[in-house]
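As you look at this complex, bear in mind that one protein chain is not there, while each of the others sits in place.
Our next item is chain A:
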Amino acid sequence: MDNGTHSPLVARGAARTLAHLWMILGVIIVAFPVYYVFIASTHSVQTILRPPLPLLPGSEAFENYRAAFSGEINRIGGVSLWRLLGNTTLIAVGIAVGKIVISMASAYAIVFFKFPFRMACFWLIFITLMLPVEVRIQPTYKVMVDLGLIDTYAGLILPLIASATATLLFRQFFMTIPDELLEAARVDGAGPWRFFKDILWPLSLTNVAAIFVIQFIYGWTQYLWPLLVTNSNEMNTIVIALKKMISFADADTPWNLVMVTSVLAILPPILVVVLMQRWFVKGLVETEK
């Protein structure tokens, strides 16, 4: 009896240790390149170009970051680091918010309203899952040219905000809302707009937070589309600028500033995840609907 109660605990303890070791290994593998980028951003170009790269932070951190923010990047890429960060933030937030607005509206219509060809609409949205940006890039580009949206924020954001994935996620969530809740609201006198604003939206907040994070990162890391739809340096995103900073010849590349820019490209997504984490945890604790 005693053995029977103890051995599973022991076994679980061992398994847990193993699982932890495995996870720590995974974290090291994933985190090491990021750490290395940070280390590189604190050394001079000369140190970076002379292998091996030290594993500890160097003394040039302040100088590198100061230089990056005070015009060095501007000299290399023709656009300030502030502008790059601003552009990318605007685009990432625009895409995330746009996707949430569009996908919530579509999911709301599909789940809560009965209209002709409702299922046809659903399937049409579903099918677009199979058509990623890259597949429809040429017609989309043509449309942007015809609308005169090249080199505009609208041109950068609009084609990316239709989202089948987010629509499906919201649809799944809306379908877990009991019918009676909608009916109670109808009896209480709530029309479609009030039901959305007073009941559906507050209940969706954790989902909105999750989708915002995912889509913010999606928007932040866009490469192909911004590359196509912008010509002027002024409209560059930080990811595009990074690419442009790297010359063919190793020695011509200001690696220390590239690394600084990389760190700054990584930071905002991390910040968003950390800030939004509060909502996730809240959502996990308050599971009940």
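Everything below uses one rule, namely that a residue touches a chain if its C-beta (ideal position, glycine included) is under 8 Å from a C-beta of that chain, and two chains touch if they have at least 3 such contacts; residues count from 1.
We take it that contacts and distances are computed from a predicted model.
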{"item": "Omitted chain, identified by the protein name its UniProt record gives, among \"cytochrome-c oxidase\", \"sn-glycerol-3-phosphate ABC transporter ATP-binding protein UgpC\", \"Tryptophan synthase alpha chain\" or \"Putative oxidoreductase\"", "value": "\"sn-glycerol-3-phosphate ABC transporter ATP-binding protein UgpC\""}
{"item": "Sole contact to the chain not displayed, among A:109, A:181 or A:276", "value": "A:181"}
{"item": "Touching residue (missing chain; options A:150, A:190, A:245 or A:273)", "value": "A:190"}
{"item": "Residue among A:61, A:203, A:227 or A:273 that touches the chain left out of view", "value": "A:203"}
{"item": "Residues in chain A touching the chain absent from view", "value": "178, 180-181, 183-190, 194, 198-199, 202-203, 286, 288-289"}
